[in-house]
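Note that this is a trimmed complex: some chains were dropped, and none of the rest were shifted.
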Amino acid sequence: MRNDQRQDWRRRDRRQADELRPVVVRPGFLKTAPGSVLISAGETMVLCTASLAGELPRWMPKESTKGWVTAEYRMLPGSTSPRSPRSDRPDGRATEIQRLIGRSLRAVVDLEKLGPRTATVDCDVLQADGGTRTLSITGAYIALAIAFRTLFPRSESRSESCPESGLESWPFTDSVAATSVGIVNGTPLLDLCYEEDIDAEVDMNLVLTGSGRFIEIQGTGEESTFSETELHSMLALGRKGISELTRLQNSILESH
Amino acid sequence: MRNDQRQDWRRRDRRQADELRPVVVRPGFLKTAPGSVLISAGETMVLCTASLAGELPRWMPKESTKGWVTAEYRMLPGSTSPRSPRSDRPDGRATEIQRLIGRSLRAVVDLEKLGPRTATVDCDVLQADGGTRTLSITGAYIALAIAFRTLFPRSESRSESCPESGLESWPFTDSVAATSVGIVNGTPLLDLCYEEDIDAEVDMNLVLTGSGRFIEIQGTGEESTFSETELHSMLALGRKGISELTRLQNSILESH
Amino acid sequence: MRNDQRQDWRRRDRRQADELRPVVVRPGFLKTAPGSVLISAGETMVLCTASLAGELPRWMPKESTKGWVTAEYRMLPGSTSPRSPRSDRPDGRATEIQRLIGRSLRAVVDLEKLGPRTATVDCDVLQADGGTRTLSITGAYIALAIAFRTLFPRSESRSESCPESGLESWPFTDSVAATSVGIVNGTPLLDLCYEEDIDAEVDMNLVLTGSGRFIEIQGTGEESTFSETELHSMLALGRKGISELTRLQNSILESH
């Protein structure tokens, strides 16, 4: 019977179970920040801006030769329907997400090569239709790579905000991209939109490097559980999606 | 001598003293909010989204037949160079500005015709190069007008968020637009960019209706003062700029 | 018909349209602060205290030779009827007002002559009946002038809080006073009390120097608009009131 259900069932936007939503990327969207990108996947749209500063966070030793990469994530009030109230401080969900984005970027940055600088990537969700945290990671990598170029010796357009010294070698050790997978009505699906996410029994976010190693795996059965077999199906779907996103990131950074 | 200075002096972007920066408007930028616009004037870019809700603010009597229009204003961290720290709650400046935007919109809305609804216009500055508050007002009017259409009986695309009842008559009594004027090195200038604003002896924001009546006049000499003659020069420049913005607003609303 | 209305109409306290409320000033009300004044205009009563400190605000460069003047404004809970709750932090209105008071004072202070000091003027409204912000400005000037005297070489009562060095020359370049004007039932009126303010179609605050130059003009039509002719009527009324306040300030400072 469950089988029959599956035959009838289709994704709202007629995607295949293992198909990503179309991704559109506008690198260099802003002139104020050294790196920025307006990225959308289906109806989800995130503005990622990467800023660079010569100071280190207070908790780091002043004489540190290493730098730091951090992220902030917030949804604009109009990004949802109905409007979500602006919150006085990052709520629990935003805090979790911005910590995830920061960890994901730091896993592929050699902080020693970055030198005593702080890179801050702001991920502001302009329109939300599921997958905002994973799209933020995918976009943040592009924005940060563009920002790092302004510090690079071969660059002609060095950042005015850090004019005194550039980078001696490229601080990224790999690229990073992310996607969501889930189990909806018993079927594993790639890249859930909001309606699918609401219906999902299991929700998993995967963050992988361009070379296919894991940075983060977060699988949750909200009021539900999942088997090891289902875990493996989801991992396979996620790998497929992330390799496509990695190719897209590379092609954009080559042509920008 | 002062005269000589003026002859040599030119605006950074070669504009005339009474010339607005080029304005680009993308109405309907988001699908989540009933009304939205991405508006830019030179390098200043603001995302205005207008949301509608069936509830009234708590301070209004529950049985009110009138509605309310309010606004929120915030600058995204990456909108300035260097990055500005994110302030989740509005600081003094943001509070002043969002109160100004709200007052300006309410001056041209018949709250009785709006009925017991709250319209909230969020003005999020994506990129800041001077004049963010006046551009927010100019854009907010467009976003709110698009949102009101979804409530209007003739509309085919009624808002899902307020499906139960539409508007019986158009709630706007006039249009509203705003611009800044100032005195820089003794010369009155229209529509100051950030660098001009920093140098200005006097800074004035003007909010006028489409029919030319005043809604708000805010003139400030920060560590400076100005004469009644200078006041009149600034009023004339502002009138000219606002009438051009009014024409632009009308043409966009006609074609959207 | 409108004419007839005006003939019948009288101000609650039988003032003429261009008449200020009686102003009572008690300079040196407190002994703790170097400058203080208890000032009242009709039923509005404000305690202005000016304090001086040797430190500069954090945002100023440490080696600055210039000083800073700032203000805080708050209404005591019992200043209104019914009592207003004490607010956890300055609300939007208080923030706007204290920024206005600070700007108005700085427009007539030569910060270079003040030297690396911070002057803070606290304006605490003990009783509110309209015009609290403009009365605060008028009183703040007196309190600050009294405080500056304690720093002045000719003074015999130098401030203990800054004993190390006095002022070499008087830091005020001019005096400053303020009043409100408005249009009530179509009639321009000077110095609105609370009931008039509630009824006003247009509310305007004017801050002028003793020599008659503008520091700030803030005119607002809350749910209303005004013409250029009405603007000029209000400017004329305001000028008259402020020149009277200026004379009062001078006579108090001469005799204190």
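Labels for the chains are A, B and C, by order of writing; each one numbers its residues from 1.
Criterion: a contact is a pair of C-beta atoms (placed from the backbone, for glycine too) under 8 Å apart; a residue touches a chain by one contact, two chains touch by 3 or more.
For clarity, every value in this text was computed on a predicted model and none was experimentally measured.
Depicted are 3 of the identical subunits; the complete assembly encoded in this structure file consists of 6 such copies.
We adopt the following convention: only the chains that are shown with their structure count from here on.
Note on chain placement: the centre of chain A and the centre of chain B lie 33 Å apart, centres being C-alpha means.
Measuring from the averaged C-alpha position of chain A to that of chain C gives a distance of 52 Å. Chain B and chain C have Cα centroids separated by 29 Å.
Multi-chain contact residues, meaning those touching two or more other chains, do not occur anywhere in chain C.
Here chain A touches chain B in the complex through residues 30-33, 36, 43, 45, 47, 49, 51, 53, 72, 74, 76-83, 86-90, 120, 122, 124, 126-128, 160-161, going by the rule given at the top. Those residues of chain C lying in contact with chain B across their complex are 90, 92, 95-96, 99, 103, 106-107, 111, 174, 209, 213-228, 231, 235.
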